[in-house]
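All protein chains but one are shown in place.
All chains are identified by letter, namely A, B and C, in their written order; residue positions are counted from 1 within each chain.
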Amino acid sequence: SQPLSLIAGPCQMESRDHAFMIAGTLAELCAKLGIGLVYKSSFDKANRTSLSGKRGIGLEAAMEIFADLKAEFGFPVLTDIHTEEQCALVAETVDILQIPAFLSRQTDLLVAAAKTGRVINVKKGQFLAPWDMKNVLAKFTESGNPNVLLCERGASFGYNTLVSDMRSLPIMAALGAPVVFDATHSVQQPGGQGGSTGGQREFVETLARAAVAVGVAGVFIETHEDPDHAPSDGPNMVHLKDMPRLLETLMAFDAVAKR
Amino acid sequence: SQPLSLIAGPCQMESRDHAFMIAGTLAELCAKLGIGLVYKSSFDKANRTSLSGKRGIGLEAAMEIFADLKAEFGFPVLTDIHTEEQCALVAETVDILQIPAFLSRQTDLLVAAAKTGRVINVKKGQFLAPWDMKNVLAKFTESGNPNVLLCERGASFGYNTLVSDMRSLPIMAALGAPVVFDATHSVQQPGGQGGSTGGQREFVETLARAAVAVGVAGVFIETHEDPDHAPSDGPNMVHLKDMPRLLETLMAFDAVAKR
Amino acid sequence: SQPLSLIAGPCQMESRDHAFMIAGTLAELCAKLGIGLVYKSSFDKANRTSLSGKRGIGLEAAMEIFADLKAEFGFPVLTDIHTEEQCALVAETVDILQIPAFLSRQTDLLVAAAKTGRVINVKKGQFLAPWDMKNVLAKFTESGNPNVLLCERGASFGYNTLVSDMRSLPIMAALGAPVVFDATHSVQQPGGQGGSTGGQREFVETLARAAVAVGVAGVFIETHEDPDHAPSDGPNMVHLKDMPRLLETLMAFDAVAKR
Partner (left out) sequence: SQPLSLIAGPCQMESRDHAFMIAGTLAELCAKLGIGLVYKSSFDKANRTSLSGKRGIGLEAAMEIFADLKAEFGFPVLTDIHTEEQCALVAETVDILQIPAFLSRQTDLLVAAAKTGRVINVKKGQFLAPWDMKNVLAKFTESGNPNVLLCERGASFGYNTLVSDMRSLPIMAALGAPVVFDATHSVQQPGGQGGSTGGQREFVETLARAAVAVGVAGVFIETHEDPDHAPSDGPNMVHLKDMPRLLETLMAFDAVAKR
């Protein structure tokens, strides 16, 4: 197996400067540790808890910055799309198109994403069993695109709580696609703060260690230099300064998992 | 309180003749029992389990038939929309726009639906707590449309199973919107048949009786003259011939609930 | 079907005077409404959240009071047992032996209870599916005692929350035993108050209405003249003064359910 890849970045693309700062830090760190980096940011947060939640920088501005980031750092980039129309536009620049968990059953969106030929990272819906991803995967492959990553991000467990069932990782891997563990959204507490979604940053490492020991192709970790003031997903983003130690630890587990 | 209303019809609009047959039967039955009827059908099933699942008759054909049904029977009609673009088109003809459960957090879709001024029936996501619907409701009211129905359709309970928490009905009613209980999709078994979604028709009456006794503004029941051969949701649709006895029973409970 | 029976009383037997006061009030009320009453109290709370939780009056004292209550009011009485040794002792006086939910899989306890020949009310474990009660029921019937009531009291739903799946009522009834709905413990919030268990008294009526409309042999409702100061289960006991209206409502639903 290949060593662990990392999908990381701030939840939202906030500005060119911010993107370059985070990207530079991550690129340097991953080069040092021998980790393949995919840079992730959202240009639009389309399913905020409240209307007043910040939505993001917008598609056009984000594509320009993504192009410049790629030119500067040479890494592939990933962003999430929410409508069929966005797929082709985003695919001009972005290497991996991500399907949000809530939208993992929306056939037209999946087919439009598949048709771009880009790699797809599809989040497992919080309402799906791991074996249900067989049908989701088939919507891509039957549309001619077998380049799909299956991403675990927690399952509904009572109200306002997600649970990460580590059995889902081998179950999804057996479907024939590389599996990614999203350690950031797996510690969300949906609706847990009234008008916004809460999170448990302190368990990102717990769940990431577990997933890497089970064996995954990649791990997804959102990060920010000041998460408590980030425009979205602050409670579950990892401090940028904590990434070196976290990634070193995960790489050590990955080496055991794949030896 | 007003007596119980009924949202009913076949899951998919299959053809003009089929629509008129079901609509005529339901209209006559509801007139006899004093039930306010909203006729429901989908023009597109956008989140089928598999690519091979039948999608429906399409938007344009459906709108014509809806218009003719309204002219003939005088009832309001309801259909579900999946993209922002569909909202204004559908709103020309359809009285109640329904937001699917998976899409209950998609801000742009909710705002576009709200802007039509039509009544909205929003399904509670299987991944949401009943109190989370406060934020969903606010997305409509803050967009200037307070005419919203909140619809319970089951919560994720382990894998491939939904559970109906009857506490959600008074919790959502306390948010200030009429509450509808969807007895059809609450008995779905998501992914429970491999390539399609299963269901437990035998529990539609169980859950509908429970919800009506707790007290709801309306009940949502899909029906078909031959559900075992219906193009979608067959396992959880009620036989058309069983509707009279079921509705009589529910009206008797409703009378006690609202006395 | 027989009309609805009621299992009611204060959670703990607190004193002779208290027992007679509650019993007298309930006996009069049930006579007026034509409800068969089973008087319930615990002599020992064996699974309190904390060591400091009040345990109860004790077996011997309770048996004397139960005997006197029966002599005075003529109703059958019910209490819960926790060890094999208690079964025969309690069965001398008590008509219905109740198996606590946590103990619903403890074979020796079930067999000892069965051997007394008394009626058994077995609570469905919070960790069991309704169809799992087939095996629990068989432990009694294979021990020669077919007089078993199956009691729904909620299923684990995430952490610190129970959910009442109304489908469990017909599923358990199909096993061939009368089904009772415990509206008091179904609204518990296990561990929800740190050192004690919380509850949602406001949903007792919600769930009881739902269960009665679905159709049950009996309903179980703990009651107290001052629940906020009761030694256990205060947050989910119904005020004694609210019982008349609640029972009238439930009897009206029961009449529709069984017509």
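To be clear about the criterion, contacts are C-beta pairs under 8 Å (C-beta built on N, C-alpha and C of every residue); 3 or more make two chains touch, one makes a residue touch a chain.
Because the structure is a prediction, the values reported are computed rather than measured.
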**Prompt:** The chain left out touches which of the shown chains?
**Reply:** A, B, C
**Request:** Check each of B:Thr161, B:Gln200, B:Ser232 or B:Thr249 against the chain that is not shown and name the one that touches it.
**Result:** B:Thr161
**Item:** Absent-chain interface as seen on chain C, which is shown
**Value:** 46-51, 55, 82-84, 102-103, 105-108, 111, 125-129, 131-132, 135, 138-139, 142-143, 155-156, 159-160, 190-191, 195
**Prompt:** On chain A, what residues meet the omitted chain?
**Reply:** 155, 157, 163-167, 169-170, 200, 202-203, 206-207, 209-215, 249, 252-253, 256-257, 259
**Prompt:** Which chain B residues touch the hidden chain?
**Reply:** 157-159, 161, 163
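Everything that follows uses one rule, which is that only the chains that are shown with their structure count from here on.
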**Asked** If each protein chain is taken as a node and each touching pair as an edge, is the resulting graph a line, ring, star, complete or other?
**Response** complete
**Asked** Can we say the copies chain A and chain C touch using the same residue numbers, with more than half in common, or are the two sides different?
**Response** same
**Item:** Innermost chain by mean C-alpha position
**Value:** B
**Inter-chain centre distance, chain B versus chain C - centres from mean C-alpha coordinates, in Å** = 37
**Fill in**
Cα centroid separation, chain A vs chain B, in Å, comes to 33
**Request:** Can you check how far apart chain A and chain C are, centre to centre, with Cα atoms defining each centre and the answer in Å?
**Result:** 48
**Item:** Junction residues of chain C, two or more chains touched
**Value:** 157, 163
